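Up next, subunit A:
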Amino acid sequence: MKFNVETQALPYSTIILHCLKYPSKGVFGLLIGHKKGDKVTVTGCIPLCHESTPLAPPLELATALVHGKFGASLVGVYFANANPSDTSLNMYAIRLADKITTVTSSPAILIQVMNERLVSDCDQDRLVAFEKDGDSWKETKTLFQGSNFLRALQTVIQKKLYRELADFENHLDNPEADFYNTNLSNKLVQIAELRS
Partner candidate 1 sequence: MASTIYRLITIVSLLSLIHCAYSAAQHRFYLRLTEQPFVSLPADVVAQTVISLVALIYGTSYLANPFQYIKKDQHHDRTCDEALNCPSFITFENRSKAMSPEFAMLRTLKQQQRQRQTSSRKETHSGRVSETIHSSESTDSQE
Partner candidate 2 sequence: MTDLLLDPAIRTWVFLPIVVITFFIGILRHYVSLLLMNKKKVELENIADGQYLLRARLLRENGRFLPKTSFNARRQYLCAEETGYLSKAQQRPAKGPNPMDPSQMTEMLKGNMMNMIPMIVVGGWINWTFSGFVTTRVPFPLTLKFKAMLQRGVDLVSLDSAWVSSASWYFLCMFGLRSIYTLVLGSENAADQSKAMEDQMAMTGSAVNPQADPRAAFKGEWEALQMIQHQFAL
């Protein structure tokens, strides 16, 4: 079944901000959204950790908490590799996606951030979606937001909002940090009129 993945503006920019907050590390996160037929809409994302080799305990804990809160609308995993020239699929992300597929009993999708396309003047889609086909992961179509969204993204990056983003690891370091980033999302919507 060929999925058609549409990432809304808010999760799209949160993913990019998560990559920018830890430029020299691989990042990981969960995707929230809903599925209708072969169309998957990603409405939110939760940054989990910022190391290319996340260990089982934080991943299990975070997925359990997020699953407890969002239930079946947990649709997949996003990740980015540390080395910009390395575009291979990260095996920890694949393992997590498979586990989500078993738990939510519906095929999970995998979104990879293409580091080399993050440069400001690139107009290609920064995110590439994959779906499980048999036991290998195939690339699927993604709906791209278009250039006005990119301009909004640039203003957010200029304001260095990525420093306010908190992922689950930051939460574990200091429980005051909210890894659902509710305050940041409101700010994003307000500043860059991103439809949430």
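Here is the rule we use: a residue touches a chain if its C-beta (ideal position, glycine included) is under 8 Å from a C-beta of that chain, and two chains touch if they have at least 3 such contacts; residues count from 1.
With respect to how the candidates were assembled, all candidates are chains of the complex that A comes from, given by their letters.
From a predicted model like this one, the values you see are computed outputs, not experimental measurements.
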item: Subunit A: touching candidate in this complex (1 or 2); value: 1
item: Contacting residues of subunit A [partner candidate 1, same complex]; value: 19-20, 23-25, 50, 80, 82-85, 115-116, 118-120, 169-170, 172-174
